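Removed: one protein chain of the complex. Kept in place: all other protein chains.
The chains carry the letters A and B, assigned in the order they are written, with residues numbered from 1 in each.
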Amino acid sequence: MPQAALGVAAGTTGRGRAPGRSGWLLLTPLVAWALAFVVAPALIMLVYSFAQRGTLGGVVYDFTLENYRDVADPVYLGIVIRSLGYAALTTAICLLAGYPVAYAIGRASERSRNLLLMAVMVPFWTSFLIRTYAWVTILNAEGLLNSLLMQLQLVAEPLGLLYTPGAVVLGLVYTFLPFMILPIYTSVEKLDGALIEAALDLGAGPLRAFARVILPLTSPGIAAGVLLVFVPALGIYAVNDILGGGRVDMIGNIIENQFKGNARNWPFGAALGTTLLVGFAAVYAYVNRRQRLAVVR
Amino acid sequence: MTRVSRLFAGWTGLVMLFFYLPIAILVLFSFNESRLNVAWTGFTFEWYAALLRDRVLVRALENSLIVASATTVASVLLGTAGAWLLHRYRYAGGGLLETLIFLPMIVPEVILGVSLLILFVAIGLQLGYATIVISHVTFCAPFVMAAVQARLAGLDPALEEAALDLGATPPEAFRRVTVPYLMPAIVAGALMSFTLSLDELIVTYFTASARTRTLPLEIFGRVKKGLDPSLNAISTVFVVFTVFAVFSAEALRRRNP
Partner (left out) sequence: MTRFTAFALAALVSLCAAAPPAAAAELNLFAWSEYVPQSVLDGFTRETGIEVNQESYASNEEMLAKLLSGAASYDLIQPSEYIVEALIEEKRLLKLEHARIPKLKNIGKEYWGQAHDPKLEYSVPYMQGTVGIVVNVQKVKEPVTGYADVFQEKHRGRLVILDDPLEIVTWALATQGLGPEQVTKANLEKVRPVLARWLPLVKVYDSDSPKTPLLNGDVDLGIVWSGEAAIVLQEEPKKFRYVLPKEGAHMFIDSLAIPTGAANVAAAYAFIDYVLRPEVSRKISEDFPYTNPNVEARKLLTPAERANEASYPAGKPRLQTFRNIGPVAADVDKLITDLKAQSGS
């Protein structure tokens, strides 16, 4: 099944047969949902992006292109690039750190599997704010980590760990790691032990067995994990706000400011949001198409 | 391979430590004497006692549970159906539908919140549980769909065909062959969905009413006043309760397979 293994992960459409009446009937709720709660709100935002700023917030329906002109401003471009950078770095670290965990859980006994998954998720059922402030408690100048280091006499003065880009990356990885582990787990879980054993029996070292057998078979999970970390990471605003001391503004913060901050510039926020949306849709559609073409070939 | 497995298991242990370090602090500080969550001053149970008096906070937790559960159920149904249907059939515009379902993941929460609010007002839907759940499902369903899609990528179509050959009807084949196969992905998706909904803040602000305030809204509202340890207490209580519930469910399941 090498084609399946190539992982048509972020899009498995187009592999099936023609839908009959029942196929379309079953799809109707989904289509209705997408139209009502994805397309309609997106259209609202699109309309807003061409409107003008209202005094108290909201919009005044006077057509203008100035919001999109503002989007192209170098100030915001720099922040977009920074957001992309942090999201990419977070995804990479989550992948490297999360894969072994997903593998260990997926290969664990059936008894332990679900409990291990729960163990991964449970910390994230506590309030995000309290969790993040717990990190503040750990990392701050008089906090646990610094106290420990000073006690052990490893440092003379407290390390400035908090309110730095490093703290932001730490917080991001902390937030998103489970969303890398879980999708990869779903691919690992169905790995046939016999395949791996066969590879090893045939003389492959563990590294080769991994690269040639395990990795391709789990690539759908990896692709899903990358999607579920990178995309939401682009929109973050809270983790970087708290752990970065409000100095590491991301695109999420800028957009938030337009609606919840002094600016009260909804049309500009809408324009930024629409740009992100279109960007994502374009990239996703492109990747999807390439995957589909690859399988057909 | 066992050496590698042991390495991976060891690494998993470290990652778990990483996950639980702030949680340990969180739980520890729920017994902290100081009202501010800043430094340890002494041991006390008063914040747990305060929870019993804090109707607002407890109601917020109830609301969060109701919303998260409903969201998870709806997201699992929507996400699994979406993944499976798009996998099984080649629809005209299937790629578009798929992109549309994933779109809410990229839309910044504040925009999602505002636009859904405008939509609800336009169609005359009153703010309450329904509107919160709808808004949560829009960005939770994609997570389920992605997890199930990843699993489907390796599904051998021969399995389902074999079932049909052996006399099963399509719904039976789906129920007895496909769903069990998809179960790990469904569980993973449900876990992600539940987690996301539980901690959702901005979208909920725009789509909730006074009576349906969720826990994150309540907790974030108290930042200025100072995150007093009763918030740690309620987080701890909730986690302990949920873990206990799940363990009991698992134990029961094992007894009656």
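Everything that follows uses one rule, which is that a contact is a pair of C-beta atoms (placed from the backbone, for glycine too) under 8 Å apart; a residue touches a chain by one contact, two chains touch by 3 or more.
Remember, it's a predicted structure, so these values are computed and weren't measured experimentally.
J.: For the chain left out of this view, which of B:159, B:223 or B:240 touches it?
T.: B:223
J.: Touching the left-out chain: which of A:127, A:257, A:274 or A:291?
T.: Missing-chain contact among the listed residues: A:257.
J.: Which one, A:38, A:102, A:121 or A:162, makes contact with the chain that was left out?
T.: In the full complex, the listed residue that touches the missing chain is A:162.
J.: Pick out which of B:27, B:78, B:97 or B:114 touches the chain that's been left out of the picture.
T.: B:114
J.: What is the set of chain B residues that contact the non-displayed chain in the whole complex?
T.: Touching the chain left out of view, chain B contributes residues 36, 38-39, 54, 56, 114, 117-118, 120-121, 127, 205-206, 208-211, 213, 217, 220-227.
J.: If you put the missing chain back, which residues of chain A would it touch?
T.: Counting only chain A, the missing chain is touched by 53-58, 73, 75-76, 78-79, 82, 133, 136, 140-143, 158, 160, 162-165, 241, 244-249, 254, 257-265, 268.
We take it that only the chains that are shown with their structure count from here on.
J.: With centres defined as the mean C-alpha position, give me the chain A-chain B separation in Å.
T.: So the centroids are 15 Å from each other.
J.: If we count contacts the way the header does, which residues on chain B are in touch with chain A in the complex?
T.: Against chain A, the touching part of chain B is residues 1, 4-5, 7-9, 11-12, 15-16, 18-23, 25-26, 29, 37-39, 78, 81-83, 85-91, 94-95, 97-112, 114-116, 118-119, 134-135, 137-138, 143, 146-147, 149-154, 156, 181, 184-185, 187-189, 191-192, 194-195, 198-199, 201-202, 215-216, 219-220, 223, 227, 231-232, 235-236, 238-239, 242-243, 246, 250.
J.: Okay, in this complex, where on chain A does chain B touch?
T.: Residue list for chain A touching chain B: 1, 4-5, 7-19, 23-24, 26-27, 29-31, 33-34, 37-42, 44-45, 48, 97-98, 100-101, 103-105, 107, 113-135, 137-138, 142, 144, 174, 177-179, 182-183, 185-187, 189-190, 196, 200, 206, 209, 217, 220-221, 223-224, 227-228, 231-232, 234-235, 237-238, 251-252, 255-256, 259-260, 266, 269-270, 272-273, 276-277, 280-281, 284-285, 288-289, 292.
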